[in-house]
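Please read through the structure below; I'll follow up with questions.
All protein chains but one are shown at their positions in the complex.
Residue numbering begins at 1 within each chain, and the chains themselves are lettered A, B and C in the order written.
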């Protein structure tokens, strides 16, 4: 059953407004998605009926607040196909999730000369934490390259992975849209004795996530890109790994006992959740999971493929060689993230001109500067789709590009 | 002008409900406060009209979202009396704020044998990060003791501070309510060459905060205790200190440039804000600041003193020696946090019985286990007040204690 | 207080007011095990004297709420004199009364809900297993009402998790020392 975009749109109040007198056409979900009423209502309802701090209260609203917070964890665990809720750590965003791994597992296991294999298409979130370790302790960083179609070059994978302790890669590139063969990389990595960390920020919003099938050891995603609120992300990892890892942030919730001369850590998953957690945000994320599951991830993905195909075809048809769309040409092999160059107009100028007719696209390096250098551009304009976008949105983008052309040529 | 509690209550939908058939009496604001409609509306309004990721978008709603996020920073900077918005770092809670200092300033400046002076009344958030450093690098921890009235023992301050690099202390104890003479401690600490970190979690919600007058170098607070949402806290520090400190979490936002072999950090305050920040939460916090300022912090504090005085008097009057209230007896010298022991009934049983008549108090160690040991108790029951509480709430607590007595004796 | 009758049954209050088997045992031969409830900061201490695969004696120390104290008191009465296998079966039976079902075989329990409790569960060795259905809980059934108060389940199970750990330690000690 196909997605009914008209019906979906009704859940997003923000999409029902005019920008500079034009219907808003939101094409920046890869940066952050909009939130349906169900998500906003769940948070509002919590705050208006049963909000209290979690985990320590005996009174009714505190018990209910705790129940809702932990229920969100259960929903997320199921959404990821995790073996247990102990494997699901709430963080503030996926950036913190990856840093958590770098600070705890990384600082325990990586010393001078140890190698980590990343890719040239990583988001800064999966580069900087490892660059910090390189600067601090002299670890070696290696990179899988990207070919002209925006695909990872895997020919020398076995060679590159040799002696590596961790392979870190994104499932879907936030610039190219490329869907990486993570399961294949994980097999080779594991055979070489490396662990695998997967950045699922652009994948979990659009696909059915099954961490076991992906064969990874660490997996992170962020709520605000999948209809959830800001302020919450998630780290999944195999329980045995999490057990071994030292703690990260210290404070309330994450301890079992504190004395003036020492402390003992709490059980999983709370061991890694210091301080008051993002309670309302977890409840909002749980509601986002429910919303996506009610629609069905298969339909979400099918809609993305369809719309991406339409966009690739219609943009090429109308703009010919004036537009250069980066990344794989087969919509099945990519997410709905379209970075493009249009004539030689600077992406920020494109975005500015598009905004004038209500079309919201992102312009810039998309927190992937090394990839920009690899592509030989300073920045790209990027349109990205989600379940509330339709062909009319693509058409609005296409027409607006023509206006930009008129202004700058 | 005194606070009109009846009017204030109207802003808090959650307080207008029954629990187990009784009017809810929320006396757990020290753990987390409730949120007024203005705060919830500000977040809802953002999500429904102009939500987008911040800092990189050229289109209208992204510009507005960025403006609102940075406006929240400006509000917080003014609320703290900060010299510049560069000094205001948004974190996920105050626990992260203190950990940020321990990970960056701490790991740069504290090595084996270096000493940090804390107090016996610290929350775990200001103990565990330093205990981690003790375990990791053998730093020495010293503690200011607590006397029978719940006051810091400052007689040996000069001696204890000698050779110390950092003094960390809470402004208001979340267990005893004690208002600590931070400015005095800071003077002695600075004279001895130590920096001063202040945990303002229980202070900023109730007092006018002026970081310069406090004379501290680092200051942290958390939004959810001051009418704001979960998922956001704040670190303030002197700009020159922040400039010197190495980065903490690595990822988007906090970098200026990233190459495959290194990176350069962004300017303040973004240098310390990795990944998508708590955008809606910042807007909510900004609205909480506005709400508090509209009422006036002087009135908020005056109301707290008044209610605390009434509670101390009326509870002692009705329950005599059956109740033992910890901390200073002078309401001017304390916050509205009343930890107590009642007969020999366990605090959890008290809280459970109180819940049955709608009275919400916290029972437990309040994330201050060392202080519990110092007080010679395993746990306390704790009632805490905010601007929506009144004398009727105190009376409800008082009567409920009598019922608990009947059940257990 | 009508809503609380389920929680604070008369028999529970009786064990709370008059706890059985409070005190200490000399170690060795007894083992001493502590259990923490990080939610509240309470600690239970179980002194356990196991010999010939039997709980010869046990004593309860530490502090906690009425639920944890009465549960510990009832537990002490229930397992004193029992074989280790019977004691383990009683632990399992009590946990299932608390709606806690062992999910895994590696000896860690999965209480769900908030954090806490000493680790180590009722699995493991110690003579032929006794089916939990065969266990009579008697007075302990009064604690069933706790299930309606999720936060308090940790209170009720605190001493039981500590006992389980004690049985493990006692058996390890007897396995390594000459007997």
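What we mean here is this: a contact is a pair of C-beta atoms (placed from the backbone, for glycine too) under 8 Å apart; a residue touches a chain by one contact, two chains touch by 3 or more.
What you are looking at is a predicted structure, and each value in this text was computed from that prediction instead of being measured.
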item: Among the chains presented, those that the missing one touches; value: A, B
item: Residue among B:4, B:244, B:267 or B:332 touching the omitted chain; value: B:267
item: Sole residue of B:184, B:257 or B:330 that reaches the chain not shown, by the stated touch rule; value: B:257
item: Contact residue for the chain not shown (choose from B:57, B:150, B:177 or B:250); value: B:57
item: Candidates A:239, A:322 or A:349 - the one touching the absent chain; value: A:349
item: Selected residue (touches chain absent from view) among A:138, A:262 or A:378; value: A:378
item: Residue ranges of subunit B at the interface with the undisplayed chain; value: 54-58, 63, 66-67, 70, 84-85, 253, 255-257, 266-267, 270
item: On subunit A, residues whose C-beta touches the chain left out of the figure; value: 20, 346-349, 352-353, 356-357, 363-365, 369, 372, 378-379, 403, 407-408
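Throughout what follows, only the chains that are shown with their structure count from here on.
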item: Distance from the mean Cα position of subunit C to that of subunit A, given in whole angstrom; value: 44
item: Inter-centroid spacing, subunit C versus subunit B (mean Cα positions, whole Å); value: 37
item: Cα-centroid distance, subunit A relative to subunit B, in whole angstrom; value: 31
item: Junction residues of subunit A, two or more chains touched; value: 56-58, 255, 257
item: Multi-chain contact residues (two or more partners), subunit C; value: 39-40, 149, 152
